[in-house]
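For this depiction, one protein chain was excluded, whereas all remaining protein chains were kept in their positions.
Chain naming follows the written order as A, B and C, and within any one chain the residues start at number 1.
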């Protein structure tokens, strides 16, 4: 049965993690946190809690609000909890790959939630299997718990550091035991992880929008390479790694994060508006209206409209009820594609020169359908503007981009893409336009998907890994 | 268990109806139509189809995309179908009240889908029960099928006319038998009903956005009082009623309909923008940004921003995953209210003079929470602008407004409401501003919720009916 | 998808009804009662309760223990309740045909549960439809509520009597309103209905085994034609009908009822043993072991063994987990048929002369498979004995027998059947053997399925009705 979960060719999706220490109903708070982070993963969701004596787990396929009934939340007692939303793909979607991972090892029960993608997981896994380890999932994250359990170090923090030294790639982690919560960002800082406070409770979250919902206060972002341990004695930070070049993921700004989150020190909506402002100067064109592809294109379109003076208009309407599985009916009326998600408002578009703003193009198929839809609605001209540079290289750190051969910008020139989209003009934001919008901190970002400068991974490995497709 | 399906005090919701004649997989098309009309009702959904020999029904609680699995659609064969989305309330929500209603009567099986609210249903029901009729639901719509079945007239159209002559109130209807489809708008034209064409198939739909999804062409709106019969011989219209004053529901423009629909001859988004433009002149104020309450407030806010020159900004973010049931966890962290649906983006609001645009205020509780949220986010001033006049009178024709005592504008002055909302200023659109935005056709609208001029219903009846709360 | 709910050709199944008046948690008691009566119907189950103000209904497809969760029972408050188990057929199985039926009529809400089959339902329905009535189901039972609602009589009992005078066929009924419970047996007494007491509460039940579970005391059977009204003033009986010849269904003894029930004044197990004793004399044969087809054949086999002196042996084992839906896997290993339900114990059968005792043969296909299974298990001879006469005529009063053409005994001689079964010998109990086992009351039984003497229905009607297949 063909579903339409991924009718857009936006496959950039990610996981969300959320943890609480010291709140009487930690699982309930985690539930709310995961609800705010739903956009980072819709495939599965799970919470593990601790009452100091035992760890309790509820993990299931589906959306946060569907999974966590009151009955289920009631089975998660205690004042410590971590949660995880896993993103949605077709195919490898199985309960065994849902997180948090809960295991018993020599020091008792341990749970782990991982956002990011390890680039040397296969290598580590083979090494561990050769020593007699068994694996229960296809997640790269499973190697982390093995490394912690197999470490010769004594206390948990030492074991964690030992494990981290063997990992390469992106990993924001939450680890919990019966009486402690540990937050970790990898030394290159690929993925965000923020610290907040609600009364006496401490919160760790992928994005700050989850702090807003529960009315917690933002304290600070964890630093790249930082290990923050929280237990009944308070917080303690460990920074065992030599500082490396930071490689924060620029796509958190472009697409992943919610606009009302502050990520890597900046407000996402404002960065997106700045991207849109800069985009005006790439290939100026006369147009009657600026139309965003909702919802991710809205802030850049607002920036574009403000900078250009061309009126902003909601010429494309998004169906609110998309997000859940949509089953295409019989053969004869199939292929509704993007129409299920978006509809063009003819009365706004007809006879107009329309400038569409979107955040990125992956395969190009969706953008092409949007252009055609706008033209059928009566637009006189259709200009496409993309608020990020051409996506020419696959990502190995957690973005589910297709392989090189599927990335249209890896294989076609901008003119060819424009032709494929059937647009009148097409322009991308330049790399300069991107870094200027981000500001001075832009040096701390990974731009590999635009320029191929992969941080720290040798090319050979990359190609090898490209065939795998395991991420979390 | 307390759910949050109705966390907003916007209870203005409605039913959606959709019918097809002459399409090989009529139920599949109806499924797509209902999907487009999901915003008109989320409580239950149903489709009845005909293959010329028999009528097949699938009716269930829940959302269209959840109910209609491929297996279920396969149980709905044939070239004629009608569907219905029922709106969501707390309490009386039961499967027996879902539509379409399917019955057997002396001329065989008949299905009916109703959008609107009858004001004399109780009276008719009592009369029918006295004659020996039994009722299976609490829907006012059930009296219509009784009246048709009990009519002494011969053919179906005559029976339908006979029934219509006894009905008072709002009713856009779809009626189907084994081999015909009938579309009806009540003589006052309260609710919309449009006719479209897809190849040789004819479509009837509450809103035109459903035509867009299936790539059908809009033909025309049904006229008030028109009965349109479609069978294998084509279409035939019956207009048995003396023309009455038209009473189209103005809330279809203000809130109900999708912005990309053309309703009562105008594009909803454009009317809303015009409302926003006119709103600028009600109580001009200096502000830094215009912020819509998403999503219904967006078009009016765009109009306001364009007219006033104050920048438009998405300072409130709507959670995409709301719309499904959200279960509030334990006592201690309850009452998230509007925060589950909306979040304020502090970075955009702090230090600003914020002008919030919303479409209406019912009880005022949600608006108050929004004002407080914006203020907590750091706004220096909070001005509220409503793109419709004060909602002072309850509706008896299908809008689920609370009773008189719950309508804040029926009991408080604008100043008092402003104080309750904790806003700096509050202004509503004037009735003149409203009618001017709608244009010359504004005479054909029911404005009773603003001015109490109820079309054709005596006051006594109204008060009597107010206690009932049965609608569809 | 082919299921195996009816892998036996025993289609004799029935409905079960249970009612309570005056017990604080009447729905809970009804739940237990329905659980005891599960053997009378596995398709759907429902309970309607009253707290004196309102009627509450929970009706669903499936088994009693699956349907009635604690949450669902909690939605059925009050001290009066009736419940219904509907038997399972393939095809017409739909929720709209589940009972109790709950309607509103001129005197308020009324619920009805029906066991039996009306033979003039179609005729009445046509008459009612001609007068303007609408029907929501295909159940014959629906005409009863229509007749009560449409009666010109004043109080409910008079309306019920009025309705009963128009009904022909089998009907044991429970009717309830907000504050009364009415039990009814049709004037010919086709189906059982017993009265019991638990403390101050009064119970009405299809079979006495339900009284045992709740530790209620049996008071008496309702009389044919009796209408027993229970309200806060106590019980009152109405017997408005001239006594007619009684036509109790003999299959309640042969197959339907649980062996631990007392039905029509006798213990079912003891009657079945007597049938088995008498069967010994029909065609005496030398055999090594008497083997019942479990579970319904056990009592007759015990009677046979005791009377004949041949050892009783459990040579066929019934799978406990049958009763629920069993999905046959792929094509290649299909057609397990009776093997899913029964297995032959080779060690007991091999080399033996086996005498199988079963209660009846309908189509013969199951019996044939059993004979073949026993022979493959190594039996030297296989003799089949049936503890009822040849089933030569279809039933119109509630037993779901196939039409005349499918009844093997209606079309073949005993010798031909024996040959078809591949048995060595076959004998049925004679009509005399049957009536002798029942004793003097045997005159009060309907034996039409054996001798074609249908009580009170003209042959023409019967044939006409045979095509319908509506029962409850």
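Going forward, a contact is a pair of C-beta atoms (placed from the backbone, for glycine too) under 8 Å apart; a residue touches a chain by one contact, two chains touch by 3 or more.
Source: prediction; values computed, not measured.
Although it is not drawn here, the omitted chain touches the following shown chains in the complete assembly: A, C. Contact with the omitted chain, checked across C:53, C:70 or C:152, is made by C:70.
Among C:98, C:195, C:298 or C:362, only C:298 touches the chain that is left out of the view. Touch with the chain omitted from the figure is made, among C:345, C:392 or C:422, by C:345. Among A:106, A:200 or A:405, only A:106 touches the chain left out of the display.
Where subunit A meets the omitted chain, the residues involved are 102-106, 129-136, 145-146, 149-151. Remark: the residues of subunit C touching the chain excluded from display are 1, 24-25, 28-29, 31-32, 35-36, 38-39, 63-66, 68-70, 73, 209, 212-215, 258-260, 262, 267, 269-270, 295, 298-299, 302, 306, 311-314, 317, 319-321, 323-327, 329-330, 332-333, 336, 339-340, 343-348.
Operating definition for what follows: only the chains that are shown with their structure count from here on.
Once subunit B is removed from consideration, the other chains connect through touching into the groups A | C. Taking shared numbers over all numbers used, the subunit B to subunit C interface scores over half, which places it in the same class. Computed centre separation for the pair subunit A/subunit B is 36 angstrom, with centres defined by C-alpha atoms. Those residues of subunit C in touch with two or more other chains do not exist in this structure.
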